[in-house]
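One protein chain omitted, others in place.
What follows is chain A.
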Amino acid sequence: MFSYTFHWNQAFRALPQMLDGALVTLEIALLSMAIGLALAIALTLFRLSGNRALSGIATAWVEVARNTPALFQIYMAHFGLGNFGIHLSPFTALLAGIAFNNAGYLAENFRGALKAIPDTQTRAGRSLGMSSLQAFRYIVLPQMLRIAFLPATNQMVWAILMTSLGVTVSMNSDLAGVTQELNARSFRTFEFFALAAVIYYVIAKVVTLAARLLAARMFRY
């Protein structure tokens, strides 16, 4: 019943190709985080603005990003927008989909962090003669970043793993795409995907570890 013979050599020979793919994966994940962070800050400000339209947009964004499959978000960016004549390349569509998802989760993360800091902190700053902007900049923001940092790291790991959904929109240069093509040519499915999984695992672990070290340096209290 178990007559499959492993051919690991074939997979290992393709390792350089797969590592090139891993770099593309990392690139998309990092870009999607940078864009997601910028959007999340904007969404957080929208929510705080008190303007109904702006906070409505922000709330809708967060709701959709967090409560629909990431796969659909990427599909929409590629095929959905295509219906309206907006044609994004697989790379751009994948990036847009993940950035959309990141922004939703990070905005919620920021909101929680902001809520966790008692008003009395701002009050203490104001009572020392600081403007509300100064109190936010020097007292609230640094504490917020600490609270938001580790959840943001989780989102980064999640972004790395989400890039694999790119295969559904014919993305073929990232790790999942490269692996899928190698698989299609050789049918060594187990070997290639196992090796790819190990690479994803290592990247995710390295990112988590690096973030922990960085956090320990940045937040010493």
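The rule we apply is simple: a contact is a pair of C-beta atoms (placed from the backbone, for glycine too) under 8 Å apart; a residue touches a chain by one contact, two chains touch by 3 or more; residues count from 1.
Going forward, contacts and distances are computed from a predicted model.
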The complex's invisible chain, by UniProt name, from "Amino acid ABC transporter ATP-binding protein", "Copper resistance protein D", "Dihaem cytochrome c" or "Carbon-monoxide dehydrogenase medium chain": "Amino acid ABC transporter ATP-binding protein"
Per the touch definition above, residue among A:Thr68, A:Thr92 or A:Ser131 touching the missing chain: A:Ser131
Identified contact with the non-displayed chain, of A:Gln143, A:Thr168, A:Ser186 or A:Thr208: A:Gln143
Chain A residues touching the omitted chain (full complex): 120-121, 123-131, 134, 138-139, 142-143, 146, 219-221
